[in-house]
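Pasting a structure here, questions to come.
Of the protein chains in this complex, all but one are displayed in their positions.
For chain A:
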Amino acid sequence: MRSKIFVSTQLGFYYVRGETQVNPCIFMLDTHSIVISNLSKHYRGTSQDALRAINLKISSGEVFGLLGPNGAGKTTFFSILCGLIYPSDGEVSLAGMSIASNLKSIKQIIGVVPQEIALYPTLSGEDNLLFIGRMYGLKGTKLKERVQSCLDDFGFDQNRRQAVKNYSGGMKRKINLIAGILHQPKVLLLDEPTVGIDVHARKEILAQLRQLNQQEGTTIIYTSHHMEEAEQFCDRVAIIDEGQLITTGVPETMVSVANCRSLEELFLQHTGKKIRD
């Protein structure tokens, strides 16, 4: 387990295995920071707001975790960031561009990994990726090389030509993830990317994501129910419940300030122990 002490995510210091290191991504120009201002969403026919006046800033190169119980508003938040639905109020901007008015440009620089396996089950993993790559404007040799490289990185061999429906849960998750990073997005949105898979596959996926974040400076926004995973993986987390932002900060700092033993305890302290579904 990586030991990590954040001094400040904005300054970019962190501590790994006794060494103080600087996250190079954080010192990059803040060209792909995400600014969320007063974001609200109300669905027709419902009495409660799905999101209520959320304000957040996510820096370029940051790994940001969005945590919350079922029905907290995570999927709504995620859907607005992807441009799938429009907010009722407020604004989301990426690199200074409003999502509402620059959706076309923004779609080119974001990668989306939905919680569901967003793949064609009867097509092979390779064919799914070739299609998705083409949709992002990749073509020819560049596309093929990029697909092969990603498949190699995630340990796919001959099985890349098998139908996705015959893959294990972990393999499906990996292809689902590759589909989101194939076009080398600047911002990657992950909705529960490790749900329903074994610990080995989860570790591999998180390692690849961390590598992507460190080597390419990709900003990652991810939602999860795994508190331990979020604590290890994220530079910063936010807890939302009933559409409202409860708290945000560096996991270790949040845990120590609240005098809790873990992020999970902190989470339960904020959201209560009531079963939501």
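Here is the rule we use: contacts are C-beta pairs under 8 Å (C-beta built on N, C-alpha and C of every residue); 3 or more make two chains touch, one makes a residue touch a chain; residues count from 1.
As a working rule, contacts and distances are computed from a predicted model.
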>> According to UniProt, what is the chain that's been left out of this complex called? Choose from "Tripartite-type tricarboxylate transporter, receptor component TctC", "ABC-2 type transport system permease protein", "D-galactarate dehydratase" or "PepSY domain-containing protein".
In response: "ABC-2 type transport system permease protein"
> Per the definition of touch given earlier, which of A:L66, A:I117 or A:L151 contacts the omitted chain?
Replying inline: A:I117
> Considering the whole complex, which of A:I80, A:A179 or A:L209 touches the chain not shown?
Replying inline: A:A179
> Which chain A residues would touch the chain omitted from the figure, given the whole complex?
Replying inline: 44-45, 82-85, 104, 107-108, 110, 112, 114-120, 122-123, 127, 131-132, 134-137, 139, 163, 176, 179
